[in-house]
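Yeah, one chain of the complex is gone here, protein chain that is, but the others are all in their spots.
Each chain gets a letter, A and B, in the order it is written, and its residues are counted from 1.
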Amino acid sequence: MIARARYAAIATALLLLVTLPWWVGNTYYVNIASQILLFAVFALALNILVGYGGLVSLGHAGLFAVAGYTAALMLQAGYGHFAANSAAIVVTLAASAIFAVLALRSIGIGFLMITLALGQIIWGVAYRWASLTGGDNGINVTTRPAPFGISLAAAPSFYFTSLIVFLLALATMVLLVRSPFGASLRGTRDQARRMNALGYNVWLIRFLAIVLSGFWTGVSGLLFIYYNQFISPQVSALTTSAEVLLMVISGGTATLLGPIVGAVIVVVMKNVVSAYIERWNLVLGVIFVVIITFMPEGLVPGTVRLCRWGWLVIRTRLNRTPARTARDQAQETHGSGAPS
Amino acid sequence: MMQQITSAQVVILAINSFALGGLLFLLSAGFSLIFGLMRIPNLMHGAFFMLGAYFGVSFLEWGMNFWLAALLSGLAMAAIGGLIERVLLRRLEGQVLPQVLLTLGFAFIIADICLMIWTGDPWQPTPPPELRGAVQAMGMFFPLYRLMVLAVAVAVAIALWILVDWTRLGAMIRAGVDDPPIARVVGIKVSQLFTLVFCLGAALAAFAGVMGAPFLSVYPGLDFEMLPLALIVVILGGTGSLLGALVGSFILGFLYNFGQAMFPDLAYVILFLPMLLILVLRPQGLFGRVMT
Partner (left out) sequence: MSALAVNQLSKAFGGLRVTADVNLAIEPGERRLIIGPNGAGKTTLFNLITGEIAPDSGSIALFDRDITRVASHRRPHLGMARTYQIITLFDQDTILRNVTLALLGLSSKRWSLLADLDRQRELTERAHAALGRVGLAHLADRPLAQTSYGERRRVEIAMALAQNPRVLLLDEPFAGLSIDERRDVRALLNAIPREVTVVMIEHNMDVALDWAERITLLHFGEVIVEGTRAEVVADPRTREVYLGR
């Protein structure tokens, strides 16, 4: 019954996503949908670390930019899209490995600080090494690729490309969550010491998770430069890392849906807010503070908890069962509510 | 890519390095104490520096004395920092990650408010009249104001050292840095201590902002340029170690100025090299203890 409802929901969501360009109509909204998808890929990538690995990175914008800059520079130098994208992924994987080796000298807050510093190095290179990166002027990406002869220049075709990439990323996450490797990664998050004593190489598990996360971050970085057809140091700034972290946290860490919901919220907000005022950072900061203060587990688990609690209160009122039962049940659902 | 520099430039660069090192010490001493004691990397610290500098700019615009402006800015920031700590950070006690993210959120808020009030144009207040110009010695000119910044930083370092190593309050801070649960058990009011240290750190950052304004100038983005520097100083020197913060600050001051002069393209990368080296060779920092 529940399984059937779930399949129905997934099928509906898929159908809506596939037909989106037709029912949305307006190019502007199709583009926003592409933006949401590409940032959802980024957020899913970061969630591997933040949610399942318990490793909070504030340097992911750096990896995102490494992919973007590598591809943009290769294209500028006259290489084809395939070569540029392959090189970008290889370089991003290498950069992720370096990130991992350095940041894994420490865990917890130390990890966060080191990734932040590494992200700033990349920002520094992008911004100051103007002879290579064009500094603040950035680099233009003149064309979008045309795989199998299908041009991605128009909004709908680019949307479908983003959708395919997004679905692939999502499929990876589904595999990860149910796989033994995913269970190992979550184990290192919850009880690293015990995992080590059980025969798991905790360092290597974390290293591989960072590289896997780096891979999808790089892929989303490529989508990003093709979407904007431009890259500038702003992409690698701490603000970008913080935005994506906000997507993960606001939606709910260690859930499949959370980062996607987070991407929808942040991208829509950003577009709506910047249409009216210039104060995006202020709004971003306020959302951060409000969510962390009032709904620290994120919107998806938080809403689920609120709904269950609300439903129990209503049912309890109707049935006039003792209030104690409702509270106990609410605690129970709270304890095991988050799918992981 | 490498630029040649003359020996006269070396002297000037050295002075600038000492001045910047002094500034960085003022900034990172508080950061280090907060981190050591509360285990929170305060990601607002760069924002405190920038907001403090802007306060200084406005106070000076109103015709206030330079030193008074710096002190008042520090006091104002202590109040703001204390408020954030007591009202919001305190609610999340023990949840390190949410605390860190809260400070990040506030960093964005402060940055945007600064942009709203002081606009996107850079401000560069003039140093107090008695410190303009240079002293001449051994046939060279030394910019007076930067020497003064160095002197102030040294004075603050000595004051902090006396505070931490020789007073009762300092003993409590050290106990808290070493082992917070024990400190709590022996009756130290850790909660009040946290607020106090947080205010002190905020005040020092703002004070440093005003001191730095005449030669760094104040502009949007200064906050997130200073924050990583404070991070590096702490990673270099070791958390909670004032001596480490002092040494780390001067190392960075020199790297920044000489790097900028010799490898303008890569100056920012050079800043991070010692950090990477330390992380690989001595993760606890030059003067940090191994945390078990």
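Worth a mention:
Convention: a contact is a pair of C-beta atoms (placed from the backbone, for glycine too) under 8 Å apart; a residue touches a chain by one contact, two chains touch by 3 or more.
From a predicted model like this one, the values you see are computed outputs, not experimental measurements.
Shown chains touched by the hidden one, complex as a whole: A. Although one chain is not drawn, the whole complex shows that of A:L175, A:V272 or A:L306 it is A:L175 that touches it. Considering the whole complex, the residue from A:I164, A:L198, A:V268 or A:I314 that touches the absent chain is A:L198. Interface with the hidden chain, as seen from chain A, comprises residues 175-176, 178-184, 187, 190-191, 193-202, 335-336, 340.
Here is the rule we go by: only the chains that are shown with their structure count from here on.
Chain A and chain B have Cα centroids lying 32 Å from one another. Of all residues in chain A, those touching chain B in their complex are 56, 58, 102, 105-106, 108-110, 112-114, 116-118, 120-121, 124-125, 127-132, 237-239, 242, 245, 249, 279, 281-282, 284-289, 292-293, 296. Touching chain A in their complex are the following residues of chain B: 39-41, 88, 91-92, 95-98, 100-102, 104-113, 115-116, 224, 228, 231-232, 234-235, 264-269, 271-272, 275-276, 279-280, 283.
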